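A single protein chain has been removed from this complex, and every other one stays in its place.
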Amino acid sequence: MTINKLIVIFLLSFLQLRLVAQRTDFDFYSPENRLKFANYLYSTNDFLRTLDEYKTYLKSSYNDTALFKYADCFFNMERYEEAAATFKSLFFNSSLEDKAKLKFYLSNFLTGKFDDFRKLAQYEVYQPEVYRDKVKLLSAISYLYEGRKVEDTTAFFEVFPDSNKAEVKSLYYLKLNPPFKSELQAGLLSAIIPGAGKIYTGNISDGITSFIVTGLTAYLSVSAFQHNHKFRGYLFAGIAAAFYAGNVYGSVASANIYNAKISIEIAKKIKFYFHSRNYYLPDLTIK
Amino acid sequence: MKKFLLILLIVVNAISAQNSLEFLKAKADSLYKSHNYFDAITEYKRLCFFAEMSNRLQEYSYYCNLMIGKSYKGGARFDDAVKYFFRAALNANDANSEFIAKIEMVKVNILRGTLPRASEIIHEMEEDARFLNKKDSLLYWKAWIHIFDEDWESAYQILKENQLSYEMQRICRNVIEEKYSVTFAKTISYIVPGSGLIYTGNYLQGLLSLGYNILFGYFTADAFAAERIFDGMANGSLLWLRFYRGSIQAAEKSARKRNKEIFNRALVYFQLNYDGAKP
Partner (left out) sequence: MIKVLLYILIFSTILNAQTEWTKWSAVEFNYVSYGFDNAQQNDYDFLAFLANGYRYLISDIDGDNCPFEPACSAFFVKSIKSEGLFKGFLMFSDRFLRDINFFKGLNDYPVSEKGKFYDPPEIYSLLQKKYQAIFNDDK
């Protein structure tokens, strides 16, 4: 009898061990554990992995904080279109509604499609009551980014904070009338005096060199013809013509490059100005 | 009987709770082994997180960081790999584990080409009293740094003096015997333009270079002899000097190029056929 009992116990314990080996007591992949792990990853800024964890978690459960953070991962990875779409799903029945709406607008703004953004800024239903003026500000900034002319400038500058008004005004006019150099003028100047166009665009040493070299080759050609060296004459004439034409082209190109540099610089300046001020938005991160 | 069963149940469950972290570790390891490095990192991070939750971070943090570093290395993301090996070294429980993590740091620094940093780490470890008994290993890795720095002589010297890896010694010796001397190629080019190119096996270009030098040298001398000073100066500076200087530069470049080919062959051999520890 006792032997039978022992055998039963032995078998039972064996079975128990087998069962344990099959499953783990602690389910690392249960929704709540996934959420904990995702929150940890989020706090270490590993957004790509966080995305995956939240995505799996959100398949089985709903939690608006998790959804917000999920959208925020897209936002932080500069995948603004996906971020906007995800923030949009938080618009109703959520305590984070207002923040999500504002972040939705910011994401749309940062996609760089300003026409679409301004259309969205017209929909009042989407806009949170508390942040309505912030959306207006963003849409004003979008005009500055694109260098678009505004009809009513006083109303336009009114939305910016008083302390920044003067700077914003100067940025607006800088973007509207950038200090470009005329490509036509550079080309014409070089056509009249070789190298003058390059001096006009600020490449002084290039201009002087062009003047001297073009002049020298032209002189050598004339002098060769005078001494009846026909081949040399034609050769230097050809070189001089190539330098002359190349220099006219180069002057136009250098004005073009100058303008490109200026417009990039202004765009960067404007972008930095508003980005460093966080687009006048409040802190939208959540714990 | 019932009591006994209950105790058994509790004991077995307690063991399995401990084993669950091991289960996660095994899963991560299997992902790592199947070269699925991105997902392996996720699992190692998960392991680290739950170890921290159950206050057992001490046991796992070194291992996790080391394996995350190795996974990043497997994806050739050396910057990230160094970061995690560094963390592993910080979290090491004993000198031996710290040594392993630091050697991994050296390896990754070798692979990403930041050799000064690799030497720095080796130097710091040589100063460290805990690693006194690992001198041979440190010297071995020093030789590897020299190899990637294209200083095969120093590598050979270190290996030979300390009687390390005979196969590596053999390969280093072959490279040293085979490679061209850059200084020699330059020096003979100073004396006979083009000879450096011929020495490195570019016969046609060497002869061309010599031909140009003779031709333009003749032009220059001819112009001076006929008292056409301007022509002579122009020929001398714009053509002859240009090709004379060029022959020396070309000889140097050609020798370096040939050497690079020889070094690369040796490195490929190391990568494919060498069985010892390597970066």
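Note that the chains are named A and B in the order they appear, and that numbering of residues resets to 1 at the start of each chain.
Keep this in mind: contacts are C-beta pairs under 8 Å (C-beta built on N, C-alpha and C of every residue); 3 or more make two chains touch, one makes a residue touch a chain.
Keep in mind the model is a prediction, meaning the values are calculated, not measured.
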{"item": "Omitted-chain contact residue, chosen from B:Y37, B:F85, B:F99 or B:W152", "value": "B:Y37"}
{"item": "Identified contact with the non-displayed chain, of A:L110, A:L137, A:V252 or A:I270", "value": "A:V252"}
{"item": "Hidden partner interface residues of chain A, rising order", "value": "44-49, 76-77, 203, 205-206, 209-210, 213-214, 242-243, 245-247, 249-250, 252-253, 256-257, 259-261, 264, 268"}
{"item": "Interface with the undisplayed chain - residues on chain B", "value": "35-38, 74-77, 79-80, 83, 87, 111, 113, 148, 194, 197, 205, 208-209, 212, 242-243, 245-250, 256-257, 260, 264, 267-268, 270-271, 279"}
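To be clear about the criterion, only the chains that are shown with their structure count from here on.
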{"item": "Residues on chain B engaged by chain A in the complex (per definition of touch)", "value": "1, 4-5, 8-9, 12-13, 15-17, 19-21, 23-24, 41-42, 45-46, 49-50, 53"}
{"item": "Chain B-touching residues of chain A, taken from the complex the two chains share", "value": "5, 9, 12-13, 16-17, 20-21, 24-26, 28, 33, 36-37, 40-41, 46, 49, 52"}
